[in-house]
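A quick write-up on the structure given underneath.
Of the protein chains in this complex, one is absent; all others appear in place.
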Amino acid sequence: MLVQFANWVQGELACSPALAKIVGILLAAVPLATVFALCFAFTTWLERKGLARIQNRIGPNRVGPFGLFQPIADGIKMITKEDIVPRSSDHFFHLIAPLLVLVSSMACLAFIPFGLGMTMSPIDTAVVFFFAILGMNTLAVFLAGWASRNKYSLLGGMRAVAQMVSYEIPLVLSAVTVVMMVGSLDTREIVGAQVVEGWATSENSGLRFLGQIAGWHVFTPWGFAGFIIFFIAALAETNRSPFDLPEAESEIIAGYVTEYSGFKFALFFLGEYIGAFAVLGLAITLFLGGWNGPNFQPWWSSDPHALLIPGFVWFFFKMFVLMAVLIWIRGTLPRLRVDQLMSFAWKFLLPLALVNVFVAGFLFHVAKEDRVWASVAAFVFLYLVAKGLSRMNQSDAPAPRKYHFAE
Amino acid sequence: MDLLGSGIFKGMAVTLKNFAMTYFDRGRKERLPTVQYPEAGDTVTLFTRNFPFLIYDGEEEVDGMRCVACQICERECPPACIYIVKEKDENGKFVKRPKVFDIDVSVCMGCQICVEVCPFDAIVMDSEFEYSKEDRFGDLLFNRDELLKSNDYYHKIHPEEAQARDANLAAKKAADEAKKKAREEKAAAAAAAKAAAEKEASEKKDSPEASEPVAEEPKAEPAAPSENHAKAESEAKEKPAAEETPVEEPAAATDETEDAKEESSGGSEGKETSEEPEETAGSGEDDEKKAEEGEGVS
Amino acid sequence: MTMESSVVAGSEPTVEPRGFELIEREGLETNLLEVSMGPHHPSTHGVFRMDVKLDGETVTELRPVFGYLHRNHEKLAEDMGYLGSMPFTDRLDYFCSMTNNWAYALAGEKMIDLEVPERAEYVRVIMAELTRLVNHIMLVGFFVNDLGALGTPLLYALREREKILDLFEWASGARMMCNYMRFGGLRNDLPEGWLTKCREVVDAFPYFLDEYEKLLVENEIILVRTQNVGVLKPELAINAGITGPMLRASGVNYDLRKVDAYGVYDRFPFRVPMGEVGDCYDRFMVRILEMRESIKILRQAMDELPEGPIMGEAPRVFKPPAGEIYGRIEGPKGELGFYLVSDGTAKPYRYRVRPPSLVNLTVLEDLCLGHKVADAVVILGSVDIVLGEVDR
Partner (left out) sequence: MPVSDETPVDLAPVLESFPSLEVEKGTGALITQPALVLEVVQFLRDDPRYRLDYLSNVTGIDYLATVRKEKRVNEEGKTEIVKIDEPPRMDVVYHFYSMSEKRGLVTLKQRITDRDRPVATSLMPLFRSAEFQEREVYDLFGIDFQGHLDLRRLLMWEEFEDFPMRRDYVEPDDYEYEPTPHGEVLEKAKTHAGLGEGGSEE
């Protein structure tokens, strides 16, 4: 709808191409910013409620029905709060850092196809651009830690750099498998490749239904392993539990956001969630079929490409499911230690991701015919590799112990 | 390690179960223990205690007050949050009533020691807990009139305890009555002998009858001055003897021993701490006299 | 911060200043990072400070600093009668007011040779074991919270603790500051129906523990975070006077409930769980296993609870003969001792609390050296301190 509206406006403004371009960008950017700001608000509510239920509490229930207006109340509180800047901090960078986090996260969203024709910046090298811009996040976080002039902030900033740089490699490597298999860096093409064409446009409604799922990359051995690696690395990349070391509240207070208050803190908060949306959005695009989902032929249309449920509904549904998983993980797991975190990245995820790339190449080039057997073999192989790697890393494998009693 | 991360998945199953169970009725009781405070009721139990209050019997707040300003609670209060000034009538004599009875509830820790030491069941613990006030200092300093609450209220918040206390009081009163009667008879019989003995006593020693510990009942009239004087002397002799025994009589005995203990503890404290209210100075006597004043009320 | 102590009466104490040194590494001249963790740090369990020197993230020096909550409890107690200190003992270790009461009552009873009625002894055992449950469950909750688990286990622990606190409130009138025990017995008898409710709570507790263990014990992250972290050797543990679960986690069998058999503990068969390695995981597990043993004791004590008076022939105000006594019990945190010196008056001449938390802190630096900052927090969590008791 929005797209059609945008096209119509651009058509009307065709007389002056420059103006049309600016209006076009605005028309794409404004809904993006609004929608994701709303998503952010809803996610904070969801997170608070979900965590509360996991912890046997009720959660916010005073502001609005089910506490739904709690994010608004929080927002008002954040905006009206005093903005405290430490006297000895680097004021300019202290101000810039939260903006940079938000901007880089927001920019990443531009490459995600939310629905058919709903990619804000449809370029051929979207995946590369995505990772390039995501890398800016690291810089911003370190800037915040450095500029605050606080030892905890500095520790948090350094942890963030170490962690994000290490986890970016398995993240990219697992994305590489998809790029290899699809043969394109364009996110739209990657989504398109996950539809089984023959089924999706067939007359049989059952096949049509399945056609939208069966091609998801997550159902292939390399895709499955890739998705798990990608997901774990995404947790670390977005500083979510159990990899939330840069802001580990039990060790370094709040890490790099220790010295932030008021609206700047809210920006960090917002930026982090938007970053999480972006990375999850990429995960959906790469492995979970993007905006495709089980769908039906609308009764009013005979167009084989027409869908009953619009694509963006599927996309946001998937995003919130993944978000819920993040919340669930956050409610359950304790945090890793710095050295364990790093060794997990370098000694486990990275080799596994590399092996996964080889497996993907093998399947793509060698075992084209015997697909089923090759797939099973690849699954088993990947599992064995993962297990072997974990064995190798922990020479004195921690295990539950038996205890004896003295009478 | 059989499966990678199996422990983690087990843990996640537990949290998922907890998440889901909060939406079921059975789970709600078990797993959602939150009480929505202002709407849902409080959970006051039988012995719930917060801060003390003073009981009065009947309708009249001040007249029905059980407290006789014996100051035992003031002395025993561990954080020293009670402050008592005795009331005097026009003649400068003490009335068995506190003029000032302040409790600084910002200091009070609700330990219930005052309730335990009170021989008159006059101070008990309240279960009220909503004490938020606008003024941090002044409003949290409760004076006598704020502290006074009726016995009916006490019956309402701690029924069993209140009944026990009432029964205890009634029994004590009956015992006192009987004792008073007996003493009146005794006093009448000994009156003549006493008058004669008094002369001797002023020079030498007291008569043996007078030296036995006589506990005055709470509701009794103030004794005549001459009698008082004699008793003061007798007590002065009695006290050191009481102090020598390291362990005093058990508390949970008849009211007579209880009274005796109050006497001795009150007396010795009166000697040690010179912070006894200076009103007593009006009588112009020494320590014994002070102790006796304390006695006269209890 | 100066490392020298202030000069006092007497000759100057011998202090070996542990200085601030520059370390050279591959031509780089770097400083150690000195971080003051606390007194308002999220996971120092109260107003506690660790002056930590970090080489990167590795702890090279750690000094515990405390006293922020110091109120000179001992001096206060010397200024009031024996009974007057009883409510103040509640505030030592505010999780375990019942055991604190008991330890003090025990010392006082030793001093004036008081007999405690049997029913009171049983109720004391019940209360003490409930307190142990409260303390250990809270400790485990906070411990996992220190590991970074966003409070989920902690809130489960709070949920269970609430039930026990309700029991305490029902019996004593207050949830935490119970002030329930008296020299020679208890302040009041258990109310009607209390025992039934207590049985319910105790019977439900193992199910909760099962769930808790499922959530935590096999979790790989907890395993890697706690095993072989902060290893306390038994020799050092004995020498440093470590007591309680922390000592037993190092494999030393010393439980005062067995050794002293105070109260009626000799009537309950129970086992004392032992650790082998002495690391954080052992300390964590020993506490969980102790809870299971506590439940056994509780069940038996409730079954055998005799009828009778709850208060012996005990005076409320007493003057013990001149002398001194050291009474100790196995508190949930370790040996809680009360040392009373009497000069024959109604006030103690000297009143001393032997706080298990304070003594257990002695080895904190030894445990933390060479580990990461994150481990220091976890180790502190496994030591189990309550600042009300450390600072007194």
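A, B and C are the chain letters, set down in written order, and residue numbers restart from 1 in every chain.
By our rule, a residue touches a chain if its C-beta (ideal position, glycine included) is under 8 Å from a C-beta of that chain, and two chains touch if they have at least 3 such contacts.
Every value quoted in this text rests on a predicted model; they were computed, and no experiment measured them.
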Among listed residues C:His45, C:Arg91, C:His136 or C:Arg354, the absent chain is touched only by C:Arg354
Given that one chain is not shown, which residue among B:Val95, B:Leu141 or B:Ala190 touches it? B:Leu141
Who touches the missing chain here, C:Phe66, C:Tyr156, C:Phe270 or C:Phe284? C:Phe66
Residue among B:Glu30, B:Glu87 or B:Asp104 that touches the chain left out of view: B:Asp104
If the hidden chain were put back, which residues of chain C would touch it? 2-3, 5-6, 8-11, 13-16, 66-67, 70, 72, 74-75, 106, 109-110, 113-116, 236, 238-242, 252, 254, 259-263, 266, 322-324, 326-328, 335, 337, 339, 341, 349-350, 352, 354, 358-359, 361-363, 391-392
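Convention: only the chains that are shown with their structure count from here on.
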Taking chains as nodes and touches as edges, what kind of graph is this: line, ring, star, complete or other? complete
Determine, using the mean of C-alpha atoms as each chain's centre, which chain is farthest from chain B. A
Report, in whole Å, the distance between the mean C-alpha point of chain A and the mean C-alpha point of chain B. 67
Where the centres are mean C-alpha positions, what is the separation of chain A from chain C, in Å? 44
Here the gap between chain B and chain C, centre to centre from mean Cα coordinates and rounded to Å, is 34
Per-residue multi-chain contacts in chain A, two or more chains: 54-57, 331-333, 399
Specify, in ascending order, the residues of chain C that touch 2 or more different other chains. 152, 156, 159, 215, 217-223
Seen from chain A, its contact residues with chain B in the complex are 50, 53-58, 328-329, 331-333, 386-387, 390, 397, 399
The chain B residues in contact with chain C across the complex are 1, 5-8, 10-11, 13-15, 18, 31, 33, 43, 45-49, 76, 78, 109-113, 116-117, 125, 243, 246-252, 261, 265, 268
Once bound in the complex, which stretches of chain A touch chain C? 51, 54-57, 151-152, 155, 241-242, 244-245, 248-253, 330-340, 394, 396, 398-401, 403-407
